[in-house]
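As you look at this complex, bear in mind that one protein chain is not there, while each of the others sits in place.
The block that comes next holds chain A.
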Amino acid sequence: MSLYAQIVVNGLMLGALYACIAVGFSLVWGVLNVINMLHGSFIVLGGYLAYFAWLHWQVSPFVMLLAVSVGLFLLGFLLQYGLVNRVVSQPVLTTLTLTFGLDMILYNLMNVWFDATPRRISLDLGRLDLNGVIVPNDRLLAMLLALAMTGVLYLVLRSSRIGRAIVAVRMDRDAATLMGIRVGRVYAITFGIGALMAGACGVLMSVVFPITTNITGLLLGKAFVICVIGGLGTVPGALVGGLALGLIESVAGNFLGAQSAILVGSLLMLVLLMTRPTGLIGKRGYQ
């Protein structure tokens, strides 16, 4: 019995991390119609910043969460404002090429600055033992923070002025312009929020996961799968997609073996693409 409970707990922990990986990516894709190839590198950058702050100045990664969030928001804002906005109304392949190129620059800069050595913040926060079901504290904390951040983003989008503007632009760019919304600025803020979520996720990951530049592509791939499963452009979509993928990989990994876990997740993505292209809870028009 406790093995089954453990499988579910493992899946939820992993799923929260996945949700955190995908939420920024999903937002940018849904609102800007930009496939942000930089996303994986943003996550790794956040992880590295937290790692080096901890290594050199013993700054707790949970303090760095704030600093990295601000930093990555500014980076994302400036990139969108200065570069991506110039081509944002072009076909999606143009913006994809631009972010792909930017990703190559950032990726190789990180390789030069930090090397590709896998690094991890070796904090030991212990674990909870609930009747034989083990919950690692650092993953639990990361999961709670991921959920909290995702929740804040949800509230911001629903009830703040800028949030409503973002949603309006997502629904109809031209109508939003007519209503006096400065679309360029909204785009830049959205891209900044996407980068912020990625950086924050990187900080959380650096506690549980070895950070190396090698994983940028892997993270980006996960974000893709999660967005397709959950549905694009909405915060709940990324959350549902992440948790679903985490649970599926955990259950499949247990019953079919580790080799099949990723396969099953990808199969689900294919089936959804054919039968429900909006994702599990996506809205029409965002397939």
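Operating definition for what follows: a residue touches a chain if its C-beta (ideal position, glycine included) is under 8 Å from a C-beta of that chain, and two chains touch if they have at least 3 such contacts; residues count from 1.
In this text, contacts and distances are computed from a predicted model.
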Protein name, per the UniProt record, of whichever chain is missing from view ("ABC transporter substrate-binding protein", "Probable glycine dehydrogenase (decarboxylating) subunit 2", "PD40 domain-containing protein" or "Fumarate reductase subunit C"): "ABC transporter substrate-binding protein"
Among A:Leu66, A:Leu93 or A:Ala116, the residue in touch with the chain that has been omitted: A:Ala116
Touching the absent chain when the full complex is considered, from A:Asn33, A:Thr94 or A:Asn214: A:Asn214
Touching residues (missing chain, whole complex) on chain A: 3, 6-7, 10, 13-14, 108, 111-112, 115-120, 122, 124, 127, 129, 134, 136, 138-139, 208-210, 212-215, 218, 221-222, 246, 249-250, 253-254, 257-259, 261-262
